[in-house]
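The complex appears here without one of its protein chains, the remainder shown in place.
Our next item is chain A:
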């Protein structure tokens, strides 16, 4: 085989330059700024600023609210991922079987993905609003007093439903594609050998879906941790009593609303480290169990 060799030393850098510039301007530079600011104590206007070392980090790890926010993030991210992937898989398996009408179902099921997070948030906020919503009214009939302004559990359920609902469509699309890629002959052979539908699903379909599942796992955790900001903001605003204040929302609230820039920057640095750690764990340990 003949290999083409480019002798130009400059050309590869030139071709890479746009991507490198974007990475630098939108990632490395702001990240560097955040790290710098996390060591400073500064007033809102930036008139006085002093170097305080690790004080911002100490303050955070000492604060019950921050530890609470970490706990809330874990519960929230796991719940959103499990609910959105579980429901999506269920729907995908159901649609995969129906060959004729699946296109209509697919279109209908993909719709929610087109809805902006803030709009989705408002929608669910409205449905579950204790004063004017329809759900509390229905729940009242069966004897459950829904009030996400007072009950922490209710509030968590609300933000999980609102966030997961949007992501179901996305997961559904990937699961359907994954299911379609599994050769029918494998399942047919298993059926001839006498395996029932449940056995066929767990022994053949699910293992063959594992690359899709792994990909979605990464995407969903990232989604739950970082992109649900608008949902939280428009439904509960992190309340009641910090019960739904996930880490990303806390960064925004303390920095943007509270003007406590040092603490907010320290929080984003911690968040950045968590993301790096998560990525390493996922790709070193979880990915090994995935069969492509």
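Descriptive notes on the structure:
Throughout what follows, contacts are C-beta pairs under 8 Å (C-beta built on N, C-alpha and C of every residue); 3 or more make two chains touch, one makes a residue touch a chain; residues count from 1.
Keep in mind that, in the parts below, contacts and distances are computed from a predicted model.
Hidden chain, UniProt protein name from the list "sn-glycerol-3-phosphate-binding periplasmic protein UgpB", "Peptidoglycan deacetylase", "Na(+)/H(+) antiporter subunit F" or "Phosphoribosylformylglycinamidine synthase subunit PurQ": "sn-glycerol-3-phosphate-binding periplasmic protein UgpB". Here one chain is not drawn; of A:8, A:48, A:107 or A:185, the residue touching it is A:48. The missing chain, though absent from the display, is touched by one residue of A:36, A:71, A:103 or A:150; that residue is A:150. In the complete assembly, the contact with the undisplayed chain comes from A:237, out of A:32, A:53 or A:237. Chain A meets the missing chain through residues 41-48, 59, 65, 129-132, 149-152, 237, 239-242, 253-254, 256-260.
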